[in-house]
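In this view, the complex is presented without one of its protein chains, the others remaining in place.
Naming follows writing order (A, B and C), and every chain is counted from residue 1.
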Amino acid sequence: MGIQEQYRSEAAELLSSGEVKLVIGFGAGSTADRRRPLFARTPEESEKLVLDQNCIANLTTYLVAGGLLTDGKKVAVFLKPDGIRSLNILIAESQVKAEQVVIFGFAIENNEVTPLEGRSISDFAKLGEKLRTATPPPSVQEEAERLEAMGSSGRFEYWKEQFSKCIKCYACRQACPMCYCRRCIVDVNQPQWVSTSSHTLGNFEWNLVRAFHLAGRCAACGACDRACPVNIPLRLINYRMGKEVKEAFDYFAGESSDQNPVLASFRQDDPETFIL
Amino acid sequence: MSESFEPKIVAFVCTYCTYAGADLAGTSRLKYAPNVRIVRLPCTGRISPMFILKALQKGADSVLVSGCHPGDCHFAAGNYHARRRWTVFRALLAFTGIPEERIRFSWVSAAEGAKFADLINEITEETKKLGPFTQYQELQKAIETQSSY
Amino acid sequence: MIYTPFPMRVVSKREEAPGVRTLKLEFVRQEDHEFFKANYRTGMFGLYGLFGEGESTFCVASPETRKDAIECTFRQSGRVTSMLSGVDAGDLVTFRGPYGNCFPIEQFYGKNLLFIAGGIALPPTRSVIWSCLDRREKFGRVTIVYGARTVADLVYKHELDDWKKRDDVNLVLTVDPGGETPDWTDHVGFVPTVLEQAAPSPDNTIAVLCGPPIMIKFTLISLQKLGFDQENVYTTLENRMKCGVGKCGRCNVGSVYICKEGPVFTAAEVSRMPEGDL
Partner (left out) sequence: MTRILPKNKLDDCIAAWQKAGFSVLAPVQRHGMSSFGEVQKASEMALDLILTERTIKDHFFPQTEPLIKYKISKHDIDSETMTPPERKRIFFGVRPCDASGLEIDDPLFGWDYKDDYWFRRRENSVIVSIACSEADDFCMCTSVKLSPDSTRGADVMLRPLSGGNGWQVEAISERGTALCDTVSSLLQEETAQAAPLPRVDGKFDVEKVMEWLADKENFESRFWKDISMRCIGCGSCTFLCPTCHCFDIQDEGDTYQGIRRKNWDSCSFALFTMHTSGHNPRNAQSTRWRQRIMHKFNYYQGKFGVNSCSGCGRCTRQCPVDMGITETLQAITNLPR
């Protein structure tokens, strides 16, 4: 039995036994290579679940949306390693209770889908350690290094061009599982901290604030980057922030579900080379 | 850079240490560059990165953020939290091309009036060398004209 | 140009109730005033604003029979109304309008009038009330039923006193149970209940109803019980607006643009709107 069939039948069992109220997985999309989030509420609906190398979205976004878990019931969700990382972060930030989530873990390597062992987040402790030492995608790393080498005015020009494209649709925020604030700082108008206009200056503000709020909280799933309709390379900023917290504080976001969030904790001997 | 450029420096300081330090500099009749505008806040932990961005947008050429030495925070740990935040925020600014030389961080205690005066002089001198921070100011100017569309 | 407001000078500010204020505004420029005089009809609304804060939509509380100034009453709640609360006589604010439709007051001639208002919704009603009282001879009996949560929350208290003294107006005042003061001599109870007790006759009568959605809902039921036809009940709807001129796309209830086809509707028209969009 392939992994897709195995997970389908397990999902059907969980639903028919009432163990979970909902299975969040993937279904067929509008084209042959697109997959879309699918919500299965009955064993029959779980027959429509699809699992293949095109299932790249991070479905943890739905766990924090619209009070889904407020009734205390369980939900099953299909997660790749980056999804498991985000779930770890959400649990560490007390947004999700570990016992409410059943995980159908899978990994995609060289277009092969392989199952990940375990159904509860505690089963994935080893995965966190493994991910910490994994190398980031070379394309991201190389592009970030190219920018670093540019010098500050070159980088400013680069981001000015990129941010000038931003239309403030906030797809990056909406797609991100970590952007669960009930009222985002850009939606606060007394005072209006972040300009609502999508001119380059306002776009700088928004993109810097977004990146800062995700520093040390990003699971590098790439949802924001994929969601961006104007192709701003948000992955580069996220990568750079991840690198910073790792180098400065030896912190890898989403490594485990009992981490202290990096910007909500400190060590007395944190580095401070830049402070006069 | 022409001699006439007088940089604007905005200093976000905590009230318990650095502000008291600045006060001491004043009462000790220490002379320091008049280019700094001090914004007093309860604690460095209260200094949001938004403040820094807004200061740059509104025409600051350099920003100083200063508070109590580690271990001296009036609220026990505000400056430790701030330190982590600055580390990250500094990296973010640097990566997006906002020159990190323009954002300075320091610890100045209530007893360090002389350090405060020296620091301001030093930042003023260095900012003079850097010249005005035009990148953000140009963006600000751009939004005041009707789009070319 | 389309989104450019008129500058207005604040003549006076009056505290109506906790957090509720009335501003009296006069036009700074003669031509703006002429435009307003030529176009304003009771029921229309405007966008009141302050540069630097934005604009906020509320009705023009003064009637079409008194166009020398604009009165507006609002509760301090968001960014704009908070700042508007802070202005003083002599300050400048802005006004954009008048927009929307109006009460067909000529069609009310010769009829009895029943006004029902709840809380802060007296101002839109008040503008109709004065439009009629200023031409009192054209109408039959006039009954006003007005209720608020507490005595303190009643707005336009001085006018309530005036109306009470008039013998050509029947004023029924009420406050919600628990909202009365020891010296309160009027009714205690919710508007629909008090309305049913007062039992005005539906014969040849037009009802004008303004209030919070929940009050409207129950008052409409009471009016139906009393025998009012939905076509003879008028009400106003309010939604968030930005442009006021049917462009920005947010105020519609179903296919109806409140800013252009409203804010005045008959209960019959409202009943045809999708409830899930109100």
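Quick note on the criterion: a residue touches a chain if its C-beta (ideal position, glycine included) is under 8 Å from a C-beta of that chain, and two chains touch if they have at least 3 such contacts.
For clarity, every value in this text was computed on a predicted model and none was experimentally measured.
Contacts of the undisplayed chain with the visible chains, over the whole complex, involve A, B, C. The hidden chain makes contact, of the residues A:34, A:130 or A:267, with A:34. In the full complex, chain A touches the omitted chain through residues 29-31, 34-39, 57, 61-62, 65-66, 161-162, 164-165, 167-171, 173-175, 187, 192, 195-199, 202, 223, 226-227, 229-231, 233.
The chain not shown here touches chain B at positions 58, 143-149. For chain C, the list of residues touching the undisplayed chain reads 1-4, 7, 51-55, 77-78, 81, 90-92, 94, 213, 239-240, 242-243, 245-255, 260, 274, 276-278.
In the analysis below, only the chains that are shown with their structure count from here on.
Of all the chains, the one whose CA centre sits at the greatest distance from that of chain B is C. Comparing each chain's Cα centroid with the centroid of every protein Cα atom identifies chain A as the most central.
For this pair, chain A with chain B, the centres built from the Cα atoms lie 33 Å apart. Each chain gets one centre point, the mean of its Cα atoms, and the points for chain A and chain C are 49 Å apart. Averaged Cα coordinates give chain B a centre that lies 51 Å from the centre of chain C. In chain C, no residue reaches two or more other chains under the touch definition. Contacts from chain B toward chain A in the complex involve residues 49-50, 53, 57, 70-71, 77, 80-81, 83-100, 104-107, 119, 135-136, 139-140, 142-143. For chain C in complex with chain A, the touching residues are 78-79, 82. Contact residues on chain A toward chain C in their complex (touch as defined above): 189-190, 192.
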